[in-house]
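Worksheet: the structure to be examined is printed underneath.
Excluded from the complex is one protein chain; the other protein chains are retained at their positions.
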Amino acid sequence: MDLVDVLLRIDYVFLLAAALRAATPIAFAALGGIFSERAGVINIGLEGMMLISAYVCYRVAVLAASPAVGLVAGMAAAMVLAGLHGLFSIRYQTNQVVSGTVVNIFAAGITGFLFRALGAQESAPYLPNISHPLLKSIPVIGTLLFDQPLLMWVMLIVVVVATVVLFRTPWGLRTRAVGELPRAADTAGIPVNRMRYLNVLISGALAGLGGAFFTLHTVSTFTPLMTSGQGFIGLAAMIFGNWTPIPAFLATLLFTLPQALAGQLQMFGVPLPYQLLSTLPYLLTIITLAGVVRRSTPPAALGTPYVK
Amino acid sequence: MTRPDVVLEMRGITKRFPGVLANDHINLDLRKGEVHALLGENGAGKSTLMNILYGLYQPDAGEIWLDGRRVTIHSPRDAIALGIGMVHQHFMLVPTLTVTENIILGLETRRGLLLDEATPQQRIRQISRDFGLEIDPEAYVKDLPVGVQQRVEIVKALYRNARVLVLDEPTAVLTPLEVESLFSTLRALVKRGVSVIFISHKLKEVKAIADRITVLRQGRVVGSTTPAEAGEAQLASMMVGRPVILKVDKSPAQPGPVVLSVRDVKAMSDRRAMALQGVSFDVRAGEIVGIAGVEGNGQTELVEVITGLRQPLAGQVLLCGQPLPAWSPRAAIDRGMSHIPEDRYKYGIVAAYSLAINLVLSVFHRPPFSRNGLLQRRAILSNAERLVEEFDIRAPHAEVPIGKLSGGNQQKAVVAREFSRPMKLLVAAQPTRGVDVGSIEFIHKRIVQARDAGAAVLLVSAELDEIMALSDRILVMFGGRIVGERDGRTARREDIGLLMMGKV
Partner (left out) sequence: MSSVTAQGQSRSAAPFSWQRVWSGVWPAVASVVLALVIAGAVITITGADPVAAYRALVEGALLREGTATRPTAFLETLVSATPYLVLALGISLGFAAGLFNIGAEGQLYMGALASVVVGFALSGLPWIVHLPLALVAGVLAGALWAGIAGWLKAARGAPEVVVTIMLNYIAYAVVNYMVNGPIRHTGTAPRTPDIQASAVLPTLLPAPERIHWGFVLAIACAVGYYFLLYRSALGLRIRLVGANREAARYAGINVNSTYLITMVISGGLCGMAGAIEVLALYRYLPTEFTTGYGFESIAVALLGQGHPVGVALAALLFGALANGAGYMQFSSGVSNYIIAVMQAFIIVFVAAPGIVRDLFRWARPKRAEVEVE
């Protein structure tokens, strides 16, 4: 009875808005994964790319006193790691899961070192929210969209753009061909490895945006390992969405909504141990993967280096 | 220096791979409007030569001249720009894309920033009409039968304005009637001034279509001739380097009791389409039953169900009257089934592991190869020694990674392993694919011996000649069903060919 009462009192629009915010970095990771994997390169290094971006965003934003400069620097740092992953996977034909893991460990090690060596006392300047006093007061939509972080907006736009790019442009056609049957693309005159490098770099840029969300929106400082597995959850969303942007984005909400709900329940005094609540997205990720993987079809050449 | 009607000339082409001289100073010229056949057995260097022409490989030495100009071809893009088109043995079509998308790939037209598919579709339809190559530009490639996919490949080359068209083993996947239709397409192309290089190891077809024939053996040109000058036997001995017996020697079958019984089996393919729509047949001890059919008509799935690798939706497989548990390759092996898988490299061997280990791949956990859970290296090595001797596997020693051996020797190792167990049933899928003539003869002989020793043999092959030569009974598969049965002694090629197209 009590619980029903609480459930009736919850502001679900507010809840969805919170879930959307929380979904932002996960969705960036998922989108990054889609570009890389559609071109045939497994990218489990997204977590590390997000982490290094989070750190560099923070550090540069403080130094330049500009969140925008920080954002660009963070994306660049993530793209450097993406380039490394590309170099390993494409040129040196390292096992792509190993390469991604190396990227993750590398990012954790370097950011951990820099954090301890240089500290992180000052606050970084925040990126602005997209807020409009009039639009904000529109019921439902106002709360959902018009007082939200800039990067959430960027994410929504990227979801749409990515869909168009992948399925309606020559670039997308070539990317998909390279990930499905690279030899066919090669014989059609498409430089397979260049396409792969570029798509891995795109995936790094997107992961960089995701990483920026942590230090330029959520909290204005850096803590080691602060991305806490969200890059991996993004991969699960990507799989759930069958390597397609819009379904993958919707899947990210699947992981963030329950936690937003649990947060609300706690606010209304329903006793839930917070340590165990925090496992909710991770549990949901596992359950989703267990349920969905057999029904998904990854790009056929995923994980296979292209050798002439 | 070049004759005016010579379109293409390859001079002194040499290409070396680690341990192999794939092309050794090859000279080849192609005249305008001719079909020039490149004949040679597997591994003779035909595909390497053509991949050099198409820019996929760079030659170590040699020159390519096109229309009297020397050209260098760094990539397929260069080749396409020079008017060279190629239909590869394994089609270069992305299954998840449409026919149009496949054809325009790399030459896309845009409308604004977006892909324009309407304009290219008009041109595709035009080419389609001009050359009588019927295709649906909006269909997805994965839904098309192989014969149609080949037409898509040819249209793709013509869309790129190919003047020189290379076809690599184009008939391997076709029924006899489809081969006829391909040949009339080629004649139409030639009439319009396209020059064709036709790669094959099949003598009959080469004689039927070629204007000139160049024979390759072990990376060298061994001679050039015309169909009028050379007979089949002569071509065969040029190709192999010695006289070849084109017929398999075998006595009439003495069928015994039923060993394998397949009862109304239905199964899905990996792409979740119905691949087997109720298949039933028996194979008796001491007979070879051949399954003919164009690839992709359910043969792969049938073999996988029988060997326990695929879960059927319905039906049963009985071995000596006992039902085999579905989805257990182990049970099948333990009850006396041997299996030569269709894709050796993927399913038959573990390339990085030694020949010796590969020879015990299915039995290493049992004595004498393991005792108390520990491997017995000596037993594994002496087993290898015995099989290397008996099956004439050429290897420096038994611990060489099997991936370093030639295709023929790898396949002999697979055969040796499968024959070294007590065998009630042999399931041989494409047992001689990609191996040299010597190994083919050897493997055929062993299959017949297995039959004579009382094993039931189920032979699945896309090579109609192989089916005709070995089978005591022939079943034809089409669309996931057995559509006909013929006696191996009296079966006619044309008749089987019609069945393969589903024309009962």
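A and B are the chain letters, set down in written order, and residue numbers restart from 1 in every chain.
One rule holds for everything that comes next: a contact is a pair of C-beta atoms (placed from the backbone, for glycine too) under 8 Å apart; a residue touches a chain by one contact, two chains touch by 3 or more.
What you see is a predicted model; the values in this text were computed from it and never measured.
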* Chains in view touching the one left out -> A, B
* Just name the one of B:49, B:82, B:283 or B:395 that touches the chain not displayed here. => B:395
* Structure fact -> Missing-chain contact among A:35, A:55, A:88 or A:222 belongs to A:88
* Looking at A:63, A:105 or A:160, which residue reaches the missing chain? -> A:105
* Positions on chain B where the hidden chain makes contact -> 307, 309, 329-330, 332-334, 339, 341, 346-354, 356-357, 361-362, 364-365, 369-370, 373-375, 378, 381-382, 384-385, 388, 394-400
* Footprint left on chain A by the chain that the document does not show -> 44, 84, 87-88, 91-94, 97-99, 101-102, 104-106, 108-110, 112-113, 116-117, 228-229, 232-233, 235-236, 239, 273, 275-276, 278-279, 282-283, 285-286, 289-291, 293-294
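The criterion applied here is as follows: only the chains that are shown with their structure count from here on.
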* To do: Please give the residue numbers of chain A that touch chain B in the complex, ascending.
  => 164, 168-170, 172-174, 176-177, 180-181, 183-191, 300, 308
* **chain A-facing residues of chain B, complex** => 54, 56-57, 75-77, 80, 86, 88, 90-97, 101-102, 104-108, 110, 113-115, 156
